[in-house]
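I have a structure I would like to understand better, so I am pasting it below and will then ask my questions one at a time.
Missing here is one protein chain; the remaining ones are kept as they sit in the complex.
Letters A, B and C mark the chains as written, and numbering starts fresh at 1 in each.
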Amino acid sequence: MTTLIRGGHIITASDDYIGDILIEGEVVKQIGTNLDVLADKVIDASGKLVIPGSIDPHTHMELPFGGTYSSDDFKTGTIAAAHGGTTTIVDFAVQGKGQTLQEGLDTWHAKANGKCAIDYGFHLICTDFGDDDAPLLHKIMDEEGVSSFKLFMAYPGVFLMDDATIYRVMKAAGPKGGITMIHAENGIVINEIIKETLAEGNTAPRYHALSRPPAAEAEGVHRAIAMSELAKAPVYIVHVSCSEALDEIKAARDKGLPVYGETCTQYLTLDVSCYDEEGFDGFAGAKYVMTPPIRSSSNHQPLWNGLKNGSLELVSTDHCPFFLKGQKELGRGDFTKIPNGGPGVEPRLAVVYDGAMKHGFSLNKWVELTSTAAAKRFGMYPRKGTIAIGSDADIVVFDPEKPVTWGTEREHMNTDYSLFEGMQTKGDVETVLLRGKVIIEDGQYLGTPGEGQFLKRGATAS
Amino acid sequence: MTTLIRGGHIITASDDYIGDILIEGEVVKQIGTNLDVLADKVIDASGKLVIPGSIDPHTHMELPFGGTYSSDDFKTGTIAAAHGGTTTIVDFAVQGKGQTLQEGLDTWHAKANGKCAIDYGFHLICTDFGDDDAPLLHKIMDEEGVSSFKLFMAYPGVFLMDDATIYRVMKAAGPKGGITMIHAENGIVINEIIKETLAEGNTAPRYHALSRPPAAEAEGVHRAIAMSELAKAPVYIVHVSCSEALDEIKAARDKGLPVYGETCTQYLTLDVSCYDEEGFDGFAGAKYVMTPPIRSSSNHQPLWNGLKNGSLELVSTDHCPFFLKGQKELGRGDFTKIPNGGPGVEPRLAVVYDGAMKHGFSLNKWVELTSTAAAKRFGMYPRKGTIAIGSDADIVVFDPEKPVTWGTEREHMNTDYSLFEGMQTKGDVETVLLRGKVIIEDGQYLGTPGEGQFLKRGATAS
Amino acid sequence: MTTLIRGGHIITASDDYIGDILIEGEVVKQIGTNLDVLADKVIDASGKLVIPGSIDPHTHMELPFGGTYSSDDFKTGTIAAAHGGTTTIVDFAVQGKGQTLQEGLDTWHAKANGKCAIDYGFHLICTDFGDDDAPLLHKIMDEEGVSSFKLFMAYPGVFLMDDATIYRVMKAAGPKGGITMIHAENGIVINEIIKETLAEGNTAPRYHALSRPPAAEAEGVHRAIAMSELAKAPVYIVHVSCSEALDEIKAARDKGLPVYGETCTQYLTLDVSCYDEEGFDGFAGAKYVMTPPIRSSSNHQPLWNGLKNGSLELVSTDHCPFFLKGQKELGRGDFTKIPNGGPGVEPRLAVVYDGAMKHGFSLNKWVELTSTAAAKRFGMYPRKGTIAIGSDADIVVFDPEKPVTWGTEREHMNTDYSLFEGMQTKGDVETVLLRGKVIIEDGQYLGTPGEGQFLKRGATAS
Partner (left out) sequence: MTTLIRGGHIITASDDYIGDILIEGEVVKQIGTNLDVLADKVIDASGKLVIPGSIDPHTHMELPFGGTYSSDDFKTGTIAAAHGGTTTIVDFAVQGKGQTLQEGLDTWHAKANGKCAIDYGFHLICTDFGDDDAPLLHKIMDEEGVSSFKLFMAYPGVFLMDDATIYRVMKAAGPKGGITMIHAENGIVINEIIKETLAEGNTAPRYHALSRPPAAEAEGVHRAIAMSELAKAPVYIVHVSCSEALDEIKAARDKGLPVYGETCTQYLTLDVSCYDEEGFDGFAGAKYVMTPPIRSSSNHQPLWNGLKNGSLELVSTDHCPFFLKGQKELGRGDFTKIPNGGPGVEPRLAVVYDGAMKHGFSLNKWVELTSTAAAKRFGMYPRKGTIAIGSDADIVVFDPEKPVTWGTEREHMNTDYSLFEGMQTKGDVETVLLRGKVIIEDGQYLGTPGEGQFLKRGATAS
């Protein structure tokens, strides 16, 4: 089977040209102008951007949280991702309490196996890591293709790991090319603030944000970086939400340390006033209860600047949806019981396109932020993250001019609300190919759940 | 009883003039030129500096540590302090495990009562502080005259308190004018490094320094400051040893936060090569085993700069001596078993004088760093820390030109070695008055142990 | 003649006590409690603050500027200063074009001689300084008691000196204990912006502020500091108005460089909206046309922080008043023709008191900022700037509770408007002594113009 994408404006993280792409089977075989070939299928991409399939390295499908599960499973969530131009996700397997790393991984394989519409990998959330566990981690890296490990400084009693554990994972993973991902917030102090907040009778969703101030996030980032420096190992800060946290990353990078960070679509676009949204009996703010919380709009420009100058290397979503009815509602009367997270995997590519153009980014930078950087950081490159000879033919044809109005009517994620209801942007996904096969066309999913493959990933990029 | 100090060059934190001081009983009664009074005793101070008695706000007399006790008790230690021109110390009472704050304080009162040659106060080291303990702390402040509370981020299993406890103490103490003092080092990660170090067979004293890198101290400082910011309470960082830690304090102060720091004589003068000192069967480096460790000499200039521009507000000693023989020796073959600390209370005033002059400080700044700042920070001002009408007549007559050679032969601290053996400086203590009474003259102690009084201290300065 | 100030709350830059002050002739003779003396005059200061006479090191009396003269001469201006509790000013002599330094100085002596109500010194504005002029400058320092030299980076064609001249003055003055003062703004680029602004038809007073952005001031400060570093000489940045400029000073001080800065009352209190004040046929904003311009209120907190943490060392006024009618009016239709400056010498002490208290400063810091720091920086200490034995008895009795409403009705400066019309503060000057003689009492000037003496000043403080 061969496919020819003809005449598109091909954009990679560094290139920008008009050309034809010949796909043979699952990979890109040839790129040229006026390729003189007979292909089984021809896609006319003239006037459109042709970009590498987008990669979201931070999703949580079917995650158990606060007594419920995130409402997208690996089928619904990956179909929604595909609609949004995302052809690869890296989700998070969790080492349950009492489980080995391997058992945690196996549990997630069971969830995802046979259900995914797009390719996927797993990071592994460590919740127990002793002095002698480095060999087990190395085995996971070598045999299971899992090379990134996440630890939490937040959520005491649930995910929070002490500094010794974090340091040990860094020491174990780093020298083998693994990378440690940190949810960086001082959960211990936040817990104290939450106790004060509830004691004062403040239970509404907005107090979620007020009890997790930027200084608590920046503290976590600084500490994670310090440990990374001491462990001589790279660190990746997830979901950077505010300039205070970003400044810590900048300072470390200026010293030449291997410190990386991502932000998420919502931190670039929403602002803290969302928690005062009216409706749903005064509980509509629960839609935006996620961690870190949405910050004030004064953080938007610094975060865009950080993406532009490389202090932040990519945009993910931390996709972790819940229904407002029945799920978010668990926290009526006590914001700490609102399941944390929101639906984001679908709108990312287009929303970032819109913002990137408004902030004067190049098209290359947009592709880097939404695809290439994740592929390199998480050991999927050059198979993923680019349009180049031999790479998987994960390709998106993107209409740069088409207007979009966001909202539940349009979105496919399994929830009853949108983070961006009514927001208007320019630029939309038109066609999506996964390893050479068209899976989205004209807004229709044409694929078969289960054809998404698990990706064994390698070392992080230097 | 009246005493007249005649014709001295009187230096306070801001003033610098020639004058006479009339002491009546325990306090300064009059200051003038050619005071026309008949005093019971006249001290001719012409050609000498006349300064407020020095204050060392960081000493550990008779401290239980590592299975032994620091070798100066409140008698020997305060006599040595007096020789050095120090008329007030603030030592640290420890809340023992299972004790209340009050019980900890009582234990230290029992140690010091009736033994001190100079006035003294107590900070209180908290090792247990629950959600409901604020009233107990307030009672200590109101009734016991203890307004400063110290917590450790180091020494896991011994003194280390988690962030919740630190934050709670800050929240309790701050609004009442109390101040929280932090030993800022990430003891958890250091513990991991120590395990690695010992596992590699590295047991000599120098590995003490190598296992406690500057980044671990700077991390602690940053975290302490973040908690202070979140608690809206002041914080005081003890024994800042390196520029990395200092930089965190600077950044906080530039934001206008009530963040204060001290350094100690030894961090301004010694350098890390001390750990390679030969002698004592290869164990002489143990003399310098203290926490934080002595750093590289590249830190000296930044620390002096920090004192000059106000980023650091005073110089203390962390005096905590042990005998090399019999005590430090406990750690032969395992640096973690070397009792931490060294003898410092005596040389401070003169060594800082020498350094301050070499670094172009004013005489006023020298007095501020060694006396006034501590009095204000720790609620002893205006009774202590200055020469002013109504203040305690704690006064030092200081010969600015007299050369000193440091070493055990000269020093009075109860130990078998000196941190500064052979070091030569200029400027020496000549006469010391405690509340109007001469207690040191011509190198002789003329006082009576026990005449030193416990100081009830008030709120920290703004 | 002896005067006794009895029972006041005496505040110096470091002390704070209740006491009596005995003045004999022009100097402080004795300080004590319940001084048992018969004085010719007794002032009851109980319940009042007794502080060193205030020092304003930045005034411009009778300054030729823009075709007119500032409207206070040395008589009216110094009487107004006295009303405000200021007993010393340092004004600026100008080396006119074609004049020697000495001739410039002589011109100003002629203006001030026999007219001043308070003591005064001169800085010397250099407008010509060649390769061989260091000896002339040294002679001025040695024989004339002028140890501070000011150069402008602003006002091209008038005062602006090129970097070579500035550097040469720094090199000449520094090693002898002189200090170079810099008006730091990139006047060259500002000139270009002004041309653009006028070309666009923007001539109203507010465009004065818009054409002198903070970045132009920060640039000047950075450059002045760089030259000071290269010349190995101290530098003093006058009238720092914004956080961008302050940040440059902080960074230099953190490196240990001898870099100092002042701000002025108006930059701490007014905000840029003043330029839109209505009235006077749309020209009322001209009241606030000074250089640098008044900035946005977001600069207030950083400037207070800078004063608190020592990045800025004092508050001056840049007093340079003009009448709105007849003088400021010269710039109707062309903001560049509005004489630059405003009336400030009188309200400083009380306005800074009010602000300092609101920002949690100690009384000591207030005295330091308004008196002591200037005395030390500009070589007048210990004669001026403190209340100590042997110092000039320049003393202010200050009522800390008395409310003040500012405005032309109250103020004595020779102009037709107030910068602070209607502003209410707490704390007022009650009695002012100049070298032992009461010159202000109950709001009345009791002195004799001409009794103010010229001060020969010495080296700058380290």
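One rule holds for everything that comes next: a residue touches a chain if its C-beta (ideal position, glycine included) is under 8 Å from a C-beta of that chain, and two chains touch if they have at least 3 such contacts.
Every value quoted in this text rests on a predicted model; they were computed, and no experiment measured them.
K.L.:
Can you list the shown chains that the hidden chain touches?
P.N.:
Result for the missing chain's touching partners among shown chains: A, C.
K.L.:
Out of C:230, C:446 or C:459, which touches the unshown chain?
P.N.:
Reading the full complex, the residue touching the unseen chain is C:230.
K.L.:
Can you work out which residue in A:2, A:30, A:107 or A:203 touches the chain that's missing from view?
P.N.:
Only one listed residue reaches the unshown chain, and that is A:30.
K.L.:
Looking beyond the chains shown, say which of A:382, A:400 or A:449 touches the absent one.
P.N.:
Touching the chain that is not displayed is residue A:382.
K.L.:
Could you please point out the chain C residues that touch the chain left off the display?
P.N.:
Within chain C, the residues that touch the unshown chain are 131, 162-164, 167-168, 171, 186, 188-189, 191-193, 195, 213, 215-216, 218-219, 222-223, 226-227, 229-230.
K.L.:
Go through chain A and note every residue touching the omitted chain.
P.N.:
For chain A, the residues touching the absent chain are 10, 12-20, 22, 29-33, 35, 250, 253-256, 301-302, 304-305, 308-311, 360-362, 364, 368, 372, 381-382, 386, 388-391, 461-462.
One rule holds in what follows: only the chains that are shown with their structure count from here on.
K.L.:
Give me the ID of the chain with the smallest distance between its Cα centroid and the all-protein Cα centroid.
P.N.:
The most central chain, going by mean C-alpha position, is B.
K.L.:
When the centre of a chain is set as the mean of its C-alpha atoms, what distance in Å lies between chain B and chain C?
P.N.:
That pair's centroid distance is 39 Å.
K.L.:
Averaging over Cα atoms per chain, report the distance between chain A and chain C in Å.
P.N.:
57
K.L.:
Which parts of chain B, given as residue numbers and ranges, touch two or more other chains?
P.N.:
none
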